[in-house]
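Just one protein chain is left out here, and the rest sit where they should.
== subunit A ==
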Amino acid sequence: MSGDDTGAEALLEIRDLSVVFDGFRALDGVNLTLARGELRFLIGPNGAGKTTLIDVITGLTRPAGGSVRFGGKDLVGRKEHEIVRLGVGRTFQTSVVFEELTVVENLDLAASFRRPLWALAGRRRGVSEAVRAALATTGLEELAERPARVLSHGQRQWLEIGMLIAQRPSLLLLDEPVAGMSQDERARTGELLTEIAEDHTVIVVEHDMDFLRRYASQVTVLHEGRVLTEGSVDDVSADPRVQEVYLGRAREEATDAVG
């Protein structure tokens, strides 16, 4: 349960990670350990470093110091696509699907990256097992042959999650999957998340406290680039420091507005 628990089943181990942007420490000595099969929520106020942490794991941002070990391999310094090939997949806050391609083509590309490049010169015939499964999980079967540009915002997020599943990664990183979604879409995404977490290791970055209370079990709280606390949802939300971070921020903003 503790962040420093280095069990044999640890899939992701982050040690003393720091990221500096123009002198600003976005991450400052972060430690995080994730066991295989775990569903972990990452929360914190704006600017706490949640997305930066995801960016470092996936190779988008270079850290100033520290290490990221995934399944025994060091991820720091590897290129984005190499990290994906090791089994780490992610989504983005603003979903990016390929609008000119159909839903099934989007999923098929996501599922095909392990094939050698020359094997891609053939036409896609039918729908592979991984794609079929992703279509079923996300409930996008009806829209399979439609171009992705006609999808609603929620459907795009699901397609993106579907593409992630189709990659068959061993670690999934979801960056604010319910941002901008309606209540119904949130509930649907929550169910989807629970389903995925059954057989995947998942990190979810989330802002939405309601969503968190309903679907989270283990939570890590980031604040100003550091891990503030870790634990179950109840423990974390009862923690006075967490309340201070969220409420204190609110108070500051209120005084700013007045001043």
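In the analysis below, a residue touches a chain if its C-beta (ideal position, glycine included) is under 8 Å from a C-beta of that chain, and two chains touch if they have at least 3 such contacts; residues count from 1.
Throughout what follows, contacts and distances are computed from a predicted model.
**Q** Choose one: "C4-dicarboxylate ABC transporter", "Ketosynthase chain-length factor", "Fe-S oxidoreductase" or "Urea transport system permease protein". The correct choice is the protein name in UniProt for the chain not shown.
**A** In UniProt, the chain excluded from the picture bears the name "Urea transport system permease protein".
**Q** Among A:10, A:76, A:130 or A:144, which residue is in contact with the omitted chain in the full complex?
**A** A:144
**Q** For a quick check of understanding: of A:96, A:136, A:209 or A:238, which residue touches the chain that isn't displayed?
**A** Checking each option in A:96, A:136, A:209 or A:238, the one touching the absent chain turns out to be A:96.
**Q** Provide the residue numbers of subunit A that touch the chain removed from this figure.
**A** Against the left-out chain, subunit A lists 58, 79-81, 84-85, 89-90, 92, 96, 98-101, 105, 108-110, 112-115, 117, 120-124, 142-147, 149-152, 163, 167.
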